[in-house]
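Only one protein chain is missing from this complex, and each of the others stays in its spot.
A, B and C are the chain letters, set down in written order, and residue numbers restart from 1 in every chain.
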Amino acid sequence: MDLSLNDEQSLIQSSVERFILNDYTFEQRQKIVAEDPGYSQEHWTTFAELGWLAIPFSEEDGGLGGTGVESMVLLEQFGRGIVVEPFIPTVVLAAGAIRLGGSTEQRKRFIPDIIDGKLQGALAFAEPQGRYDLHDLTTTATAKGDGFVINGYKAVVLNAPAADFLVVSARTSGSQRDTDGVSLFVLDARSAGISRHDFTTVDAMRASEITFENVEVGPDALLGAAGAGLAALQQVIDEGTFAVCAEAVGCVEVLYKDTVEYSKIREQFGQRLGSFQALQHRMVDMFMAYEQSRSLLYMTAAHLENGYDEQAQKHITALKVQIGKAAKLVGQEAIQIHGGMGLTDELSISHYFKRVTVIENMFGNNRFHLKRFGALAG
Amino acid sequence: MDLSLNDEQSLIQSSVERFILNDYTFEQRQKIVAEDPGYSQEHWTTFAELGWLAIPFSEEDGGLGGTGVESMVLLEQFGRGIVVEPFIPTVVLAAGAIRLGGSTEQRKRFIPDIIDGKLQGALAFAEPQGRYDLHDLTTTATAKGDGFVINGYKAVVLNAPAADFLVVSARTSGSQRDTDGVSLFVLDARSAGISRHDFTTVDAMRASEITFENVEVGPDALLGAAGAGLAALQQVIDEGTFAVCAEAVGCVEVLYKDTVEYSKIREQFGQRLGSFQALQHRMVDMFMAYEQSRSLLYMTAAHLENGYDEQAQKHITALKVQIGKAAKLVGQEAIQIHGGMGLTDELSISHYFKRVTVIENMFGNNRFHLKRFGALAG
Amino acid sequence: MDIAFTEEELAFQQEVSDFLDEAWPEEMRRKYSRNALENFSRDDRIAWQQRLAEKGWAAINWPTEHGGAGFSHTQKYLFDLELARAGAPAMVPMGVSMVAHVIMKFGTDEQKQEYLPDILHSRTFWCQGYSEPGSGSDLASLSTKAEDHGDHYLVNGVKTWNTLGQHADMIFCLVRTSQEAKRQMGISFLLIDMKSPGITVEPIITMDQPKEGFQEINTVYFEDVQVPKENLVGEEGKGWTCAKYLLEFERGNAQSPGLYESLNHVEWMARETQSGEGAVFDDDDFRDRFNDLKIQTMAMEATEMRILGSLSAGQNVGPESSLLKTRGSEISQAISELAGEVAGYYGIPLDQSTPLDDDDFIPAGPEHFSGVSQKYFNLRKTSIYAGSNEIQRNIMAKLVLGLE
Partner (left out) sequence: MDIAFTEEELAFQQEVSDFLDEAWPEEMRRKYSRNALENFSRDDRIAWQQRLAEKGWAAINWPTEHGGAGFSHTQKYLFDLELARAGAPAMVPMGVSMVAHVIMKFGTDEQKQEYLPDILHSRTFWCQGYSEPGSGSDLASLSTKAEDHGDHYLVNGVKTWNTLGQHADMIFCLVRTSQEAKRQMGISFLLIDMKSPGITVEPIITMDQPKEGFQEINTVYFEDVQVPKENLVGEEGKGWTCAKYLLEFERGNAQSPGLYESLNHVEWMARETQSGEGAVFDDDDFRDRFNDLKIQTMAMEATEMRILGSLSAGQNVGPESSLLKTRGSEISQAISELAGEVAGYYGIPLDQSTPLDDDDFIPAGPEHFSGVSQKYFNLRKTSIYAGSNEIQRNIMAKLVLGLE
């Protein structure tokens, strides 16, 4: 039983920490998000050079063979910088589907270029009527020749505006809410029949609504066996959930620590805010929420080291609940204790708050995961 | 729109308030509960003399024709004294069933003696498997001759040890959870076939588990039409719910005010407790919870003045939720802020806390009423 | 006790409802419910307020001698209720509900004649200059200076958290006219023309990111601004008295009608929105939490009835107003949180639509989810402004509980 990082993991941690501190100040971030494409290609190249984009991939695929702990370490630091570069959409989600569901040929086709920072991807999985149910799909892929024709609509596809390739979930058989019959396809994001409505998100990311109209793909677009894609999709979403939780822990750390620091400087009625006992106790609650969230994050990572089994799934779902509650408490209190300044776009604190609010609504909110936790065995 | 008391109601209020202040100190109460029958017959006689036992009954039945507001005023003050005399079990519940469901003959047989303080009653309605569902009954009443034979088991019947008469819900037809087929019977508490297991409650009341074994009753025991007793029972329980809510508001008032007063005297680290801002803010939350509960109590009473309609039912159910939450918050905080002293039997504060805890579990807890609220129209 | 409305009251309610059908038609409602933030345009707002004024309903808290509506407490409640139902905005408060009361109480006859009619008929748009950078809830720490230059004051300083100043014709300010030992002394209450040379207005972008020109708050800079002496209200150095008097009017309105309306909207959205086999509203847990907020609102409504109802006309709400402010903000924030939960992924897109006719913004998802998260972000302000909830709790601890 050991929840500490090994030397290699600690090295990643300090390298990312240094990057955030030196090259990713809030001012720099704000410049990046103000202009298209909403992230820095230069940073993305740096991520590739530092090997960060290779972390989750097997050595066979040219990656570093990370187990989850390494991604966690990276994303916790990314959270501290509210990094907007699309690591989660491209590396964790879209490439994750290829990593888990793709053939050797498919992996070779995409993963080396992803690791080199040359490809951006997006996972188009959510539909308006489906909410958080991955299997609730009206998008269809109908066999045509040896390939498929995809028709349907996908909601809030993160990083789609920049994506070179898309991974799409579509139904090859069965009815809307069947768990069988779900297939995953990887395709060129500029394929004929794809139209996008691009938009900015409240947390300064870019995303799209995507319509698929008679999009024809070849047989090599299918990831894994037809109709059996739900398991891979579930695992990708679980890994994505774990990733946003790691990021949220980093955000929560900044939210609570910045608030404590602010309270030490800011004066009201001739007294430092931090000397008011009512606020002290509330900041202690923020600290406790952070500390416990981080602990559960690390315990979940330790389970993932054992493999993506039922215990790991159960811990990921528990973690999402814990982080969701902690982030809401800490975020709301951070704004409240910052007072008027906390409401402004000018201070970084509101941006952390918005990021954790979005994370709470991603991949299933608190109540969704509370129910899933109850339904999972173990 | 007017939530204030009229002159007569104000008179009742100040008369009960005086009684609590002068004749019902905590020490006096503790003496009463230490001995059988667990309440003061002398006080009961006083209640009768002051006309309090006549409040809810119609003038036709020899009562004062109160509408709910008068009972509320009385019980709010009873709450301030954590009065143990069985006003709710006898007058509100057992006699309430007769008042609502009884024939002229039946009302004449019981109500005058109840008003005179000569009769004690108890309502035996809950069964272990039924929890808060009034219609979930395994107790049966089978026709025999022109009367009935009752068999079954009733749980936690308040005031049963002292009761002269019982009102019992039993199934005359249908299966366990049917809403039809529920009948109410009034019978002598010492009828052959009735056996009791008496006990004290955590809030110093007396109650019994009751077994009915071939208890024979005549046709005059049936209250209202056979099989159609659920409506009257539901109304009685709603009136009981309203009554305990009024009582709880009185308890909450004492819990919060005593805590504030204690915090003004008690010193820690050379400072009065009440000067610590963290405690001040929590005591403000106690105050707000009280104030809003009391407001909703009064608004509910105003609806009851209009009659026992859907709006009244909905308000009673909302009130139970509001009071349940408020009493839990205020009770727990009162104990916590009193510290070690709050844990003792010696101080009255823990007795108020225990009473509101019991009230929370009576007639449906918070979650039961939250669901009922959602199910009620309007 | 009596929960029912009289026939007269019900007739009044009908009258309000009929008026709103015409004055704030479905078309306006649709225009402003396109985005949860409901950023009204200056023109629409003024036109609407002038309609209210024509009807005699612009100034519901004014005495009738000055053109007040003369509503009873019940009428006020019903008026708020119908306004909320129709989705029509309340009057912008800075003129009619704030500075007007100070002018009525402390102003000269000349000032009353000059300002009150224009306020009543929305011919002048007012804003407020109280807070300063760094002052937060500690208003008395202000440092904007007004120096005596004979016939005028020379004003220098910065005011912030200024609501809708970009639209304003006039601003009422607390300024320091002398340095006294006790900080509350030496503060004066000044009316300043926003077109005066030396005034600049800069938007503050809040985290809900309203579109340019639709910001709610601003910083106002004063650089050698000349203000005629006749623009002083009350005595010089007694501005704190005016400010305290005004504060009493800030928190007296019934909030439950608006809260019910927000709840109804969330319920409607949750019934429209699918989740799993059924609608979001069919989920037990969701409905329980929704109903819990509804019950909190009922308790709030009952408290408003008790507190507001017990006042005779013209009386001010005491420290209990702190309770209403605190609970009202907490409940409204919780409702907006629930709305965000209903929106799910569609809480993520940023909505920067405006109510301007030439705006061709297309929302990413269903229109009713547009700006739902931004509304949640925006409402964080309600527990911070007008005396943060911490300040309100301090006030209640002191004035209601007697704790110091």
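Some points to look at:
As a convention for this text, a residue touches a chain if its C-beta (ideal position, glycine included) is under 8 Å from a C-beta of that chain, and two chains touch if they have at least 3 such contacts.
These numbers come from a predicted model, not from an experiment.
In the entire assembly, the chain absent from the figure touches the shown chains A, B, C. Contact with the chain that does not appear here is found for just one residue of A:L296, A:V330 or A:I349, A:L296. Contact with the undisplayed chain is limited, among A:V69, A:A155 or A:I237, to A:V69. The missing chain lies against chain A, touching residues 1-6, 69, 260, 263-264, 274-275, 277, 280-281, 283-285, 287-288, 291-293, 295-296, 298-299, 301-303, 305-306, 315, 318, 321-322, 367, 370-371, 373-374. Even with one chain removed from view, chain B keeps its contact list with that chain: residues 126, 128-133, 136, 155-156, 177, 197, 199-203, 207, 209, 266-269, 276, 278-279, 328, 332, 335-336, 339-340, 342-346, 350-351, 353-354, 357-358, 361-362, 365, 367, 371.
Across the interface with the omitted chain, chain C contributes residues 284-285, 288.
One rule holds in what follows: only the chains that are shown with their structure count from here on.
In terms of the distance between Cα centroids, chain A is separated most widely from B. Per-chain CA centroids place chain A at a distance of 53 Å from chain B.
A separation of 38 Å divides the Cα centre of chain A from that of chain C.
In whole angstrom, the spacing between the mean C-alpha positions of chain B and chain C is 43. Residue positions of chain B touching 2 or more other chains, listed in rising order: 277, 280-281.
Those residues of chain C in touch with two or more other chains are numbered 390, 393.
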